[in-house]
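Every protein chain of the complex appears in place save one, which is left out.
On to subunit A.
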Amino acid sequence: MLPIDAAAHSSRWRRRHPVDKAVLGLGLTVLAISLPPWPGAALVLVTSLAVLLGPAGVPARRLWRAYRVPLGFCVTGALTLLVQVGGPDGFVSLADEGPLRAGELLLRTSAASLGVLLFAFTTPMSDLLPRLVKAGVPAPVVDVALVTYRMSFLLLDSVRRIRQAQAARLGHTSRAAEWRSLAGLGATAFVRAFDRATRLQAGLAGRGYDGTLRVLVPEARVSVRFTAASCGLLAALAALTLVLERALP
């Protein structure tokens, strides 16, 4: 299982309905990209961190391991805003407003990422996917997504083991060997995926498979109190941003 999904399964908010967590987490993300980066995104960033480490109970180390991935992309992307092409100072020169634009972009992306991480760290995929049918996603697409999700872990595990076996047979000692090993890895993943699908099909056919995958979904109800509190928090953040924007330089 992947670390974020594993954390979601043992989350304090695991039993909450995904809608509750979507309103809060994705609401924070929407606020982060719609409000002015300063002070709006900064406020969202602090609030998201406080909710993640506080009430949601996400371990700080796990959060950092997941957060550093998008943060790396944000920093790399923001660096390009520091320079401009053409102009009186030469073909490539430092942009006047570059640091400001890069800083604003960093604030916006890092705050938005935390909002999605709040949702991802508290909502296992297995709780979310079956409920997408009620949200209007066609059942066949949800079924394909469910099989994809469950088979991904098995395939990732197979790939890890094949890599270990290849390394033990000196499959990564030279560039040519590495290419051969990688190609073998891709082809074996394909063969294993189709083999598993065929065996799964045979097993399901023996159990009267009629084209729909029925799975048990843990019962949960949308909490009016939680959702109202989340909406209140989001409204307060938006209002505070508007007030501070006038007061701050």
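Everything below uses one rule, namely that a residue touches a chain if its C-beta (ideal position, glycine included) is under 8 Å from a C-beta of that chain, and two chains touch if they have at least 3 such contacts; residues count from 1.
In the analysis below, contacts and distances are computed from a predicted model.
Trainee: There's a gap in the complex where one chain should be. From "Formylmethanofuran dehydrogenase subunit C", "RNA polymerase, sigma subunit, ECF family", "Dihydroorotase" or "Cobalt transport protein CbiM", what does UniProt name that chain?
Mentor: Looking only at the record, the undisplayed chain corresponds to "Cobalt transport protein CbiM".
Trainee: Considering the whole complex, which of A:55, A:99, A:138 or A:232 touches the chain not shown?
Mentor: That would be A:138, which touches the missing chain.
Trainee: If I consider the whole complex, including the chain that's not displayed, which of A:151, A:229 or A:244 touches that chain?
Mentor: A:151
Trainee: So which of A:99, A:184 or A:232 would be touching the chain we can't see?
Mentor: The single option touching the absent chain is A:184.
Trainee: Residues of subunit A in contact with the chain that isn't shown?
Mentor: Per the touch rule, subunit A residues meeting the hidden chain are 2, 4-5, 26, 29-30, 32-34, 66-67, 69-70, 73-74, 77, 80-81, 83-87, 95-98, 101, 105, 108-113, 116-117, 119-120, 125, 138, 140-141, 143-152, 154-156, 159, 175, 178-180, 182-187, 189-191, 193-194, 196-198, 200-201, 204-205, 209-211, 213.
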